[in-house]
Every structure is written in C-alpha cells, then in structure tokens.
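Sharing a structure below in structure tokens format, with a few things to ask.
The other protein chains are all here in position, but one chain of the complex has been omitted.
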Amino acid sequence: MGIVEARGLSKDYYRAKTRVPVLHGVDLNVSEGEFVALMGPSGSGKSTLLNLMAGLDEATSGTLSVAGADLGSMSERARTKWRTRNIGLIFQLYNLIPVLNAVRNVELPLLLTGLGRKERRQRAELALDIVGLGDRKDHYPNELSGGQEQRVAIARALVTDPRILLADEPTGDLDRATSEEILGILALLNDKHGKTIVMVTHDAAAARRAGRRLMLESGRVVLQESSA
Amino acid sequence: MKYLPLILANIVRRNRLRNSLTILVVALAILLISLLIGIQAAFTSASEVSDAARLVTRNKVSLVFPLPLSYGAKISALPGVQTVAGGNWFQGVYMRPENFFARFAVQAERFLAMYPEYRMSAAERDAFLRDRGACAIGKSTADRFGLKVGDQIQLKGDIYPGLWDFTIRAIYTVDQDAYDDTQMFFHWEYLSERIAQDAVGFFMVQVRDPEQAGDIAKTIDALFENATAQTRTETEKAFSLSFATMMGNVQLLLMVIGAAVFLAMSMVAINTTMMSAQERTSELGIQRALGFTAGTVGALVLVESETIALLGAALGFAMTLGLESGLKSALASFAPTFHVPLWAYAMGLLIAIGIGAVSGGVPAVRAARLRPVDALHAL
Partner (left out) sequence: MAIPISYNLRNLSVRSASTAMMIGGVAMVVATFVMVLALADGFRRAYARTGSDRNAIVLRFGSTSELNSGLSRDQVRLVAARATGLAELAGDGSPLVSPEMLVVINHPRRDDPDQSSNLAVRGVSPLANQVRANLEIVEGRWLAPGKGELVIGKAAAARFANTRLGDTIEFAKRTWTVAGIFAAGGGAFESEIFGDAEEMLNAFGRTGFQTVTVRLQHRDDFESFKSEIAKETNLQVDVYREQEYYVQQSRALRNFILVVGVVVCSIMSVGAIAGALNTMNGAVLSRRREIGTLRALGFSRVAVLVSFLFEVLVLAAVGGVIGCTLALSVDGLQTGTMNWESFSDVSFSFHVDWVRHFGAGIAFALVMGALGGFFPALRAASANISRSLRQY
C-alpha cells in the first residue's frame, strides 16, 4: 500500500459562479521512500494536486489517502493536526517569517508539539545542520541569499520529522547552481533519510533528480516515466 | 508562553515606526483620560474627604449675606456641639488676579482645632496664633510663589477694599491629595477690627457625634427661624457638593470629551492592527499551512494587539505620573486638589485592554477564518 493513494480525484473551482474544473479523476500511487516529480504547464493542476495532498484544500470528488489518513473524511481541524505530524511543506518563495531569525523560523512548527524549549532548539539546530546552514542560525531572512532562505525553509519542513515532504517549485526562483544545491539536499533527504518527496516543478532538469516523473495536462496524468 | 518570542518579534522587528506610533497613541489616550478624571475628581474631592462631624452654617439667602457674630456663641451653647469657628471669604488679589488661591479670615484657634488635616509644627502654630497680623498658607501656594515663613505678603482687597499686609507665620501641609493645600487663613479679628463690623460669612460647627449631625443642623436653623438673619446649616459634604453641582454640566462635558478621545484613539489602533494583519495575510497562511490551528493564529494576533495596548498603557501611566505635578501647579487656581486618583489608573488599564480587544478582535477573527490555501494564493 502506497503512502499516497489517489483514486478518481477531481477538483473544481468556482470563479464568478462558473465551474472551472482543475483536476479530472487523477489516479496516483506514491510508495514510501519515493521521490516523485509532478510536471506540467501552468494551469495543469499540479499545484492543486499538491495542496490536496497537504490537506490544505478539499477535493470535489474521489478519494485521497495520505500517510494512512483518508483526507476526504477529515475535518479541517483534524487535517491541520495531521499535517503538523506528517507533512513538511516547501514553497517556491520560501515563505519565511521575516521577523524571526533562521533558527526561530525552523523552530516554529515545533511550537505545536509538546517538546520543551531546549529540545526544540536542539532539533531546529540539527535540521539547520542537515541543510548545511548551522553557521547562519542567527541570521534574519533579509540577511540570507535566496538559496540560503530555501535551505532554512527545507529545515523548517524537516524539523518535525514528517513522513512526506511536499515541495512546490522549490527551485523556481533560484539560479541554476543554487537550484542544484537545493535539489542535492532533497535527494540526500530522500536517499539517506528515507523521506518520501513529492515535488512540483516545470524545470525538466530538476525533475530528472526524481525517481519518477508524472506529467499533468488539463487536470489529467498524461505520462509517467521512471529513471532507470 | 512559548509563542512569546514570535509575538515580541512581530512587535519589535516588524514596522517599528507603526507599532511605536500605536503605543504612543494608546499612551496619549490613557494620559488624556487620566487627566480628565483628575480634573473631574478635583471638583468633588472636597466632599469626599469632608468630615461627617463638621457642619457649615451660613445665611439662608446665600453665602453673600453675613450672619451676626453673636450666633457663634448661641450655636456653641447647643447640646452636642463641640466647637464653633466663624469665618469670612476674603478673596482679594495677590499681585495679579491670575494668582488666585482661596483666602479666608477665620477664628483661628478654634478653626485649626477643627481641622487637624492641616498640619503645621507646634512652633509655627503658636507663632501664627500669637500674631494678629499673621497668616498661615498651604505648602502648594508657598511653593508656587516661593514664599517662606517670616515673609510679608500684601493683598489688594476687593470685597474689603484697601491694602492688607500679613506676615506668614505658618505653612501647613496635608497628607492626602484630596485636601486643599493652597489656601490662606488669617485672623478674623484682624478683618473685623479694620472694617469695624462683626459680620461673619459662615460658621464651621463641629459636633461630638457625627450621628447627630443632621439633627443638630435642624436645631441650629430652628434657633434662628425668627431672627433677622435666618440660617441654613448643612454637612460639610453637602456644602462642598453644592459647589460641585453649581458647576453644572462641566462633568458631562468632560465625559463627552473622554468618549471622543477613546473613539478616536481606538480607531487609530484598530487601523494599525488591521493593516498589520492584512499585510501579513500570506505569513498567517504559512502558519496555518505549518499546522497552526485557526484558534492559535487568531489568538496570536489578539495577544499581539493586547501587548501593544498594554505597552501603551504603561507609557501613558508614566506620562501621567510625570505630568501630574506640573499640571497641579498649572491648575492651582482652578482645581487646587487636582490629582489623578488610583481608580483612574484602573480605568486606564481597562480602556487599554478594551482598545487591544477591539483592535485585535476583527483581524484575529479574520486571521482565524483564513483558509491556508487562499492565503498562499495571496502571494
């Protein structure tokens, strides 16, 4: 049984009372420990699919089970609680809290757990070490480069030790070399730490780092390929 | 309080100018309201600290009309009466009309015995009582004009024309803000000799048992029912209160101003918090995406605005304390017992909490209602 299982997943948005279908019956399986890239042109529904997996949004029809939870049957509150434990989110624009320094940004999700102050701090520092930013922990977001900010964001996604990392265009705002660093970190987390990763990207080079690539178009999975 | 660093970081690091301005605005609101309460309290403070055992007897027609001195002895002879001291409102002008403070001619020895709250050293008291041309003044007035014991002061009489010279023999102090320490007392005999009249403006009557004060007041008025000058006797409290009520709608006016201040300042504070929360919509969305519940995100916004409001209150209290003595001397002529009572601070605290709640409430609810997916779209 996969860690992500989607069956006939559909999602419609309503814009000025007109139904705008975004996903049409997507079937998807992701096994524990996989690194999957979701690709496709703008508007193909890849970000929507990712938001559904994160429990940020609800599907219109179909079933979706992530990390053993049937998301369709859960309340918003239950999903929030579930997300804290199981999902790490990484965004294109990092989305760090500008008024907090690196280590406090990373520590943020741990505030929702019962951990004590000392342990929270230790874990946050460990997560920063993993992404190679142990020496920048007191810096504020505006004192960091884009790549460094994204590494802090990855550390923040990592710090709760979630089973799945969901990344939405993590290299979308970075140059080639920095992108490679970030992808390297993701690959390492996948390889060495066994994290399941689902990454939305429109960059073919980035997608090649994943073990499997899914191509979405107009809300349907149109192509799948696996690396050798 | 593991969220404290987040709240503090939001206040200290984010838009410092805006948060400082909001703190300042709340502080000013608290300052204004405390001062308004202080002025308002000054009008009624005399009645609050009045002694239930003291009565005031005056001419029934109004204070402008005198009573014969002989009434004093007759009142003293009534059962239950301990001491009677006659006195006159002298008014006069000290150098310039703006230098106003209350000036009374009193039968000094008995008057001082009745007013232990006006404290002076035994030596000064004796010196004052021995010297007919002497006067005693309150410490605030002494400080205001740089006067000390032994100085001469000259008043220009208006009710009692002419120039009047006095030697300051005593300076009295008070141990409660509500007691008036701006007044001047001198010997009634000095006045009556010079104007060659035995007319008294009022008698202060001290009774042995405060419980009997009301009955004794009626007895006094009955005593002079058929005399040339009829009397009206009331407790010191009622007498002071009648002055406060004569001021009319001043209190209502102060309250209206206070409400306007509160409204204006709340709007500024609400505006700030709302803008701050709105600018942060995406960040609040991230917090939700990270797993913060709607309640927690809303509560954090609320606590932040409360913290700002309370910082404002603290600053407002500091400003009030700092300005109070300066204002006391500025208002010395008009509201001699001006001081900010303790309950004004309690009120200020409540108002700050109110401003915090109102200004944080709307954005907090909004933040809580935020759907993380929309908030992320707002990027």
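To keep things simple, chains are lettered A and B as they appear, and every chain counts its residues starting from 1.
Note that contacts are C-beta pairs under 8 Å (C-beta built on N, C-alpha and C of every residue); 3 or more make two chains touch, one makes a residue touch a chain.
Everything numeric here is computed off the predicted structure, so don't read it as measured data.
Although it is not drawn here, the omitted chain touches the following shown chains in the complete assembly: B. Among the residues B:L28, B:A53 or B:L191, only B:L28 touches the chain that is left out of the figure.
Across the entire complex, the residue among B:A52, B:V93 or B:A314 in touch with the chain not shown is B:V93.
Among B:A9, B:L129, B:L223 or B:M267, only B:M267 touches the chain left out of the display.
Within the full complex, the residue among B:S70, B:Q154, B:S242 or B:S325 touching the omitted chain is B:S242.
The set of chain B residues touching the chain not shown comprises 15, 17-18, 21-22, 24-25, 28-29, 31-32, 36, 39, 60-65, 91, 93, 97, 156, 158-159, 161, 228, 232, 242-243, 245-250, 253, 256-257, 260-261, 263-265, 267-268, 270-272, 274-275, 279, 334, 379.
In the analysis below, only the chains that are shown with their structure count from here on.
Centroids of chain A and chain B (each the mean of its C-alpha atoms) stand 64 Å apart. Across the interface of their complex, chain A is touched by residues 2-3, 5-6, 9-10, 12-14, 282-283, 286-294, 296, 371-373, 376, 379 of chain B. Those residues of chain A lying in contact with chain B across their complex are 51, 54, 56-57, 76-77, 80-81, 83-85, 89, 91, 93, 95, 97-100, 104, 108-109, 111-112, 117, 120, 140, 156.
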